[in-house]
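All protein chains but one are shown in place.
For clarity, chains are labelled A and B in written order, and residue numbers in each chain start from 1.
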Amino acid sequence: MIQLSLPALAQAERAFVTRLRLDRDQLEAGDSLLFESDATSATFAGPHGLLSIEGVLPSDLDGDVVLMQPDIQRIERLLRAGSPHNTLLITERCDQLCVMCSQPPKKTHVDRFDLLEQACLLAEPGIVIGISGGEPTLYKEQLFGMIERVLEARDDLEFHILSNAQHFGQGDVERLRDPSFRRVTWGVPLYASDAVLHDEIVGKQGAFARLEESLAWLMLSGARVELRTVLVSPNLDALPALARYVTRRLRFIDAWSIMQLENIGFARNRWDNLYVDHSRSFAPVAEALTTATLHGVPARLFNFPRCTVPEPFRHLAAASISDWKRKYVEACGTCAERDACTGFFEWHPEEAVEGVHPL
Amino acid sequence: MTFLPLRVRATRSGDMLCVNDTGSFFATTTRLLDRLGDNQLTPSDLAFLKAEGHAIDPQDRLGDVAYLYNLAERATFAEQLDYLILVPTLRCNLSCSYCQVSRAGLNQPGFDWDDATLTAVLEMLDTLPSPRIKIEFQGGEPTLRPDLIRAVIERCERFEERQFVICTNLQRVDDEILALFERPDLYISTSLDGDALTHQRNRTATDSNTDLFLHNLKAVIDRYGPHKISALPTIDPTAPPDIDTLIDSYAGLGFDSIFLRPINFQGFARKRHSASREQDAAWRAYHERFVRRIIERNWRDRSTVLEETYTSICLRRIFQPGAERHVDLRNPNPLGIDYVVIDHDGTVYPTDEARMLSRSGVIDLSIGDVISGWQSEQRDLLNAHASNFDDPACQRCTYQPYCGRDLVDDISRYGRIDMPRLETEFCRRHLHLFDFLFELIYDNDPATRYSLSRWLRLDSNPERLGARYT
Partner (left out) sequence: MAATICFAIPEESSAIVLSAARWIPGFYPHVMVDQADGEIVLSTAKAGADAKSLERIWVAALATERLAHAGRVRRAQAFATLAQ
């Protein structure tokens, strides 16, 4: 497993962002250059003075954009060089309480917008930067401002922003219509087309109605939306109706991702009540996929190991699990489709991998 | 007030087919429509209609915006010129029975692009703003001028996406032509009218020409596989070939897509065949038998999936708006915007059909030439009528969302574009075709569902393709 946070010491007293470099020739403003290293630590020198990071080879950090927080003596690897899975956490506050939340919200908010914006500006060329929470649009004004400034300064970057879409309004339409927002995709969760069921799953009354309103504004804005549906026991049988709903009312979406559950956060304690063994009950998923395909809505399966998906639908199973939390199990050793397969979450329970077989 | 953007058609099989302005649809019985007429819709009627987007409440903002979005999704927005049909020469080394106007003799001078025309074509290519280009080389027989084909292709290197199609009779496939065929962005299109005898009667005339064609056809299929090359049969609707023989001659070569194309009689030929309306009906019956036969064969032998190309395109248009870019069926269908035909003398036509009509002397439909351009008031005037949106008949038609508009066809047949829509052959043909398709969509026969599911590119065979509400 790739470590995203590492112990570190710095001369500076305040938090700062820098990009780590091994090669002097690559050095640009804001970068820190490797100064010395030994078996247990690597020390970099840059505009914020010396920064010493422990427990990692300097070559693994080359090009990473890191956030150093002297108060807790750790760095956070915000944007790892060469990784397609970089996500910035905007806040840990959220106004929904989804039953399966992988990152349960906290009440407090630490404003790091300035630091995250600096990080974006140092990003490798041409990457997609993930934005997540908590709920990023709780700080919509700051979020939009950051996105706009970064996209203005860097026409090579794109953003993928996870949002519960409880806060979009008519007033956002003109702003979101700016062509630069074509480089922003909103990942929006929708669990059922039945308002009561959706509200139950997200733990907020009226959420479905507010989501529909936001989706109308997003559609009018020409926004790019990836609709995300996590599969849990309560919505399994509601998937075909949801597919119908999507193909009628949400045709504007760029993609629909049907996602298998991650055994972390709230889902860990509720696993037995929430987890669907899709290899045994694939019919509703198949019906949903077929409805979507029939009506020209591109649907994909996220976090579905390929061997657990019936052959006709296997090509829809994307290698979606982020590199830093992906694992394969013993049976995957000889599988011909391993490279195209999502594998398992690092924290996936061992008992839930039975039936996995090489293809 | 709740808005119901629906039209209703009584189908041959006894259903009431209700189609939304945006193309989504369901089948029902007269009872629902009676309740609707009497303002007696039940709560479950309304719940169904709202969920499916067939009833839009004023306070349902998402439903309202979705209606507008889905409506727009059905419309073509032709903007940039990115598709050219080029006729570098009108000369041909064959003399097919139905091709008197679009060819010149093999050695006739003055039927090839001259230097000025070539230069103008190449300079025009340089000005195109689109990052994509599709070019079809037609004739005449374009392989008589590989030098011109090469010059055009070389000039297209700057485009991010390129696709070239050479429409050839495959009488000449020498090293120079093969060097062109080797390009992965180049496709071959040819005519194959059925078995060797039929093909020879219609096209190749002599045994040696026929042998040469079949030899070359097999050679390119062996070399590149059946997906680099497509073939179309041209069929005389007054004497169509035996269906199985035609299918066999295609399937035997590994072709799975057969685009049935009736000879389009022009000018005198049309007058000679004055009973054209009955002929059109006979053609539609033949087409329907052909598609039903393909369905049977697909069910019996699952190793290949055959399709009649146009049927398949129309089926996908019903379910998957935006999936097809077929310029013969789209709405609006403006002329001279995103694609044009450039003839051997540099004259520009809006469609290949327009070129044929002009050559046969029926009416001059040229819109300009490649040197001085083709922006004209006449073109803009025609294009103001290039959609089916506002036509009162189309607005009452269940198939408006899937259908298109063909100004050139109307002009060629009636000499005018304001013929009542329901009296045009374009309308009769598509009304029939969509009737037939909906009969198939609501057919519970597993063989039918199997073929339709393949034509729709589905991964499984859903229990039903069309919604039903009772």
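In the analysis below, contacts are C-beta pairs under 8 Å (C-beta built on N, C-alpha and C of every residue); 3 or more make two chains touch, one makes a residue touch a chain.
In this text the structure is predicted, and so the values were computed from the model without any measurement.
Participant: Would you mind listing the shown chains in contact with the chain that isn't displayed?
Facilitator: Every shown chain touched by the left-out chain: B.
Participant: One chain isn't shown here. Among B:9, B:61 or B:430, which residue touches it?
Facilitator: Reading the full complex, the residue touching the unseen chain is B:9.
Participant: Using the touch definition from the top, which of B:37, B:105, B:131 or B:415 touches the missing chain?
Facilitator: Reading the full complex, the residue touching the unseen chain is B:37.
Participant: In the complete complex, which positions of subunit B touch the hidden chain?
Facilitator: 1, 3-10, 14, 16, 21, 30, 33-34, 36-37, 67-68, 71-72, 75, 77, 332, 334, 387, 389-390, 393, 395-397, 420, 422-423, 428, 431
Operating definition for what follows: only the chains that are shown with their structure count from here on.
Participant: Could you pull out which subunit A residues touch subunit B in their complex?
Facilitator: Residue list for subunit A touching subunit B: 193, 212-213, 215-216, 219-220, 244-245, 248-252, 286-287, 289-291, 293-296, 312-313, 315-316.
Participant: Which of the residues in subunit B come into contact with subunit A in the complex?
Facilitator: 24, 51-53, 61-66, 69-70, 73, 319-323, 456-460, 462, 465
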